[in-house]
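As structure tokens, the structure follows; a few thoughts come after it.
One protein chain omitted, others in place.
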């Protein structure tokens, strides 16, 4: 019974028009132009590399990018070892649903036909609109560099989000200082000018309908307040020590000060502050592009307790990288009014982990405090299969844990599902 | 097949009369007098606060407690966002089974009727007996302060348990010293008198049929033996430094010494020592009453290996706060004769986590070493729905993992279930 019910719920949940609350879409080139844009996604290049494809096959030493069709050819040559992965199933579903692909497999015997077919479809006028329509997506959050002009696109469809990793962790780089000076007109030469520059960013972003500030954080980061006096000293030492050989203690102090200042501005400008907790960058530095990051799962949300206490009026949508942190996330969201759960991030975005984490969330956190899912997509075409994966799991959990186990009506189950898929995105991000 | 079988097992398991091995029942006011006693449970106030209800709504600034009916009214106004939680399902089941409530929901349209109906039922003579009868409960362990007189109640029905958090972690407080002096007649002015006072407590409790000593422990606690000489010095420094500004190193030393001394007395008096491992108090200090504690899941039972080795004749029923520690608990109970698993505590007391933890326990720990469940209840009425939740999961695991997967007979499955529900409580706590 629960199996047919879950199928029915899945069909119903697909009717909900989505607002995707986190992506890496480039709004000036949101849809793909060919299969190369899709197969070039790090999920495929890194898995293919992990299965034995040399990095040079896909990222030639001479630095010249491969011709798109050749890139696809090379990846398809190495794709068989990945065909069990859920990531590959996204590709198959995407091709079926968006590129009218009828075959069960994509391999050396048929990829060229798929390539040509998809290129034709992608080149048709209005493809971007068509993908969104077929995917049931209304608008999508972006991940914008702090110096993004936020111009040239529809701010209703593509919702800006101020990404702040560079400000918190890379302020020692002169390139970051220069970019900050250029986009704000304020050279960050001391703490006060740095503070003013940050405020300018929030003004720019909120003027352009930004709905969130966001950051990804390493496992050992532990935010706390830094006095302006300490920060002033640290900033001056950081600027003096320079990029090549930065004063590491000063750098850490400034990271904490900037992070805390961002939280203050989120409070002032009434922006939720998305925390994506737990990633170590460049653990595998010779891996393929974007396939180098991993983590240490020994992280605790207790590291964020001072933050959650200090900013009761800032909403923190929190993503954790490893499933072993999910119970802490559930329990911090269970107690703290300003902590909400946000999607299933990256290494935790596979079915068995989503199901585990989702069940724990649905049974213990108020329903208003759970943002079900985001695509994290780099190209529009991935939103469909990723959300479908999530909707299948959500449908199953609603069927098993609510309809069957608790006797909930179908209507009540679907109302809960739709709230996770869309309703909470609207209320939490004030859309 | 496993689904109807699990339903059948559930019905059978409800026939076992329970001894609830851990609760916070006040034996002088064990049952509720109105819905306010039940909705005032921290599970509802903290979730409601987390979902947006200001603390002042339920804990007025003037310090005057709310009139019970008004308290319920305010909570019901804010209850809709919690209706997905398993905690709320306990309330619905409790009202159906104990207060003859026939409706699917409790909301602003009907709560007053429920309030009046339940108040009438609670006020009937013999309600306490009736709750126990309907809940199939014979006796219940208490959580008694060390200076509890243990008088005025039936020691067969309400079994004392010496709770020792204050002694281990708060001995720097003069109020604790005063209470200890008052109830034992021994002022703890040096190590020897402290030792004697502790022994007095064990005499008092065991004379009153206490069946366990218990304590909750923070994640960073790591018990080890402290020499009397070191403890003497530390105690004298602690007393000298005073409550407001205690000598923290001396405090930590005394914590370890008192804890180790408690284990010695458990050995002498043949009491099991319940360890509830992993809670950080007041992580959210401005939260509602009892809704302020969380944890750091980075804890290991290896911190307790010296203890388990040093006291082979003391049984340690261990509860862990986070499911990520459950496998360690399973494996320490698999090897150490004196480690037994004890229920599903607090943040791990939700269905998906219980199922995960229970399956791992049942497949790898001797069946004699598993205490299935305790209610942790503050009022008698909660024992029924909480144990029902557990029994449903236990029935399902027995059906799937034993009847279907291993071909066990129904009788064998039920015998195992009953041993977890009751038999082991009797043998482990010698009842």
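In order of appearance the chains are A and B, and numbering begins at 1 in each one.
Criterion: contacts are C-beta pairs under 8 Å (C-beta built on N, C-alpha and C of every residue); 3 or more make two chains touch, one makes a residue touch a chain.
All figures in this text were calculated on a predicted structure; none of them were measured in a lab.
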Practice task
Would you indicate which residue among A:324, A:371 or A:394 is in contact with the undisplayed chain?
Solution key: A:324
Completion exercise
The listed residue (B:97, B:331 or B:410) that touches the chain absent from the view is B:331
Handout entry: Residue in contact with the excluded chain [from A:292, A:309 or A:427]
Key = A:292
Handout entry: Selected from B:104, B:129 or B:363 as touching the chain missing from the view
Key = B:363
Handout entry: Absent chain, residues of chain A that touch it
Key = 46-47, 49-52, 81-87, 89, 280, 283-287, 291-292, 294-298, 322-324, 347-348, 350-353, 356, 392
Handout entry: Touching residues on chain B - with respect to the absent chain
Key = 298, 300-302, 305, 308-309, 312, 324-325, 327-328, 330-337, 356, 359-360, 362-369, 401-402, 405-406, 416
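Basically, only the chains that are shown with their structure count from here on.
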Exercise for the section: Would you mind pulling out the distance in Å between where the CA atoms of chain A average out and where those of chain B do? Expected result: 39
